[in-house]
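Every protein chain of the complex appears in place save one, which is left out.
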């Protein structure tokens, strides 16, 4: 994809891009993967602890404890984001803190905090899902497509 | 007077009679805290938005510049300014407070030198006797507009830069004591197809080199004529790429005389990745730090090349590359003239 874009450029630009690549500090991919793995796993570990607490001390089964666990995790994320800690974790962990539900919470909460200066309705309300919007749109859309495929397979494929 | 295609030589040599620089908490903790007239310990400056804070910093910088000179604000004929925020509103609101006739400019992080070049040209041509030239930028306001909300946990790559929270303003005059603006080269838009908004240094390097090369050729001086050639905010990546490019073009700029404001403002150990950026980077670097050095007679002649990346979040989303520009202004102490 990047190469295709490059081919549309004049030769001087192509030469410069190859030239400039040498000076570009590359992201340390392997270390980033390890950091993401460890931090992501740790967040899931915390989630499991919370889930187990809900099963043992409250009236939830393993199945139904999912909802309050997610809510608790997002509540914790709210504090971390508000106190300016989550973006430091994010710079360290990358995908490890973005992919779990805490990352989703962070994207909504940080946008809401940021746009407070533009008022509650257009500012906070209108901009809150700036980053999370695509997640919701494409999540719902893909669920719809899969459900459609499943329905067709069941009805006509007899599966 | 125009020499060559796009270089002005200022025969009357307008003078920078005073400057004003303001910084935020991160800059206070940086490499050159003495370069600032005011340092704030709060990003909000007790305002209700980051954009208002940026406006306040620009107003403060202008007021200090006027106060440090011997003239009244009413003598200032024009205010030439710009910034990174949409529709350059912080500069316009500052102009309202200053109550001075106003030219609004935009060339991203190259605005400070575009402003100084135009101010010097107007004064050199007897179009005014006192002009305020300055810019401001704010880290949070810029991140909000160009990238992600400040508290978002996205990981920035090592080529990214940190926008300076601050303002720098210079009062340029027809006569007086101080460093003199001797020439300026206006930049052309240079676009090498770089499209990563997290690597502006690499995108801006060709523009800087183009302007430096043109300036040296049209003014007919060699690189050693200047004690320092200072770029605005190329950062580590941009500086090294531009040095490679200069070498390729056989322009012998000695590495120790090639400085970057983006690498001067912050210390090692501050999480600024590739270096500082923003309109205030070059303004504070030059008006705060390097002119101080000139006053202490450590420098005689400097060439300031402010670099700007002329993209917008929309243009990047629409798949466009990042066109860049660099404006150069030469400032000399005049200690070797009568």
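Things worth noting here:
Letters are used for the chains, namely A and B, taken in the order the chains are written, and counting of residues starts over at 1 for each.
Convention: a contact is a pair of C-beta atoms (placed from the backbone, for glycine too) under 8 Å apart; a residue touches a chain by one contact, two chains touch by 3 or more.
Operating definition for what follows: contacts and distances are computed from a predicted model.
Per its UniProt entry, the chain excluded from the display bears the name "Sporulation lipoprotein YhcN/YlaJ (Spore_YhcN_YlaJ)", taken from "Iron chelate uptake ABC transporter family permease subunit", "ATP phosphoribosyltransferase", "Aspartate carbamoyltransferase" or "Sporulation lipoprotein YhcN/YlaJ (Spore_YhcN_YlaJ)".
Within the whole complex, touches from the chain that is not shown fall on A.
In the complete assembly, the contact with the undisplayed chain comes from A:60, out of A:19, A:60, A:92 or A:129. For chain A, the residues in touch with the chain missing from this view are 29-30, 33, 55-56, 59-64, 66-67.
Quick note on the criterion: only the chains that are shown with their structure count from here on.
On the chain B side of its complex with chain A, the touching residues are 48-51, 144, 148-159, 191-195, 199, 202, 205-206, 236-237, 240-241, 244-245, 271, 274, 321.
Contacts from chain A toward chain B in the complex involve residues 5-6, 9-10, 12-14, 16-17, 19-20, 22-27, 32, 81-82, 84, 86-87, 89-95, 97-98, 103, 106-107, 109-111, 113-115, 117, 130-131.
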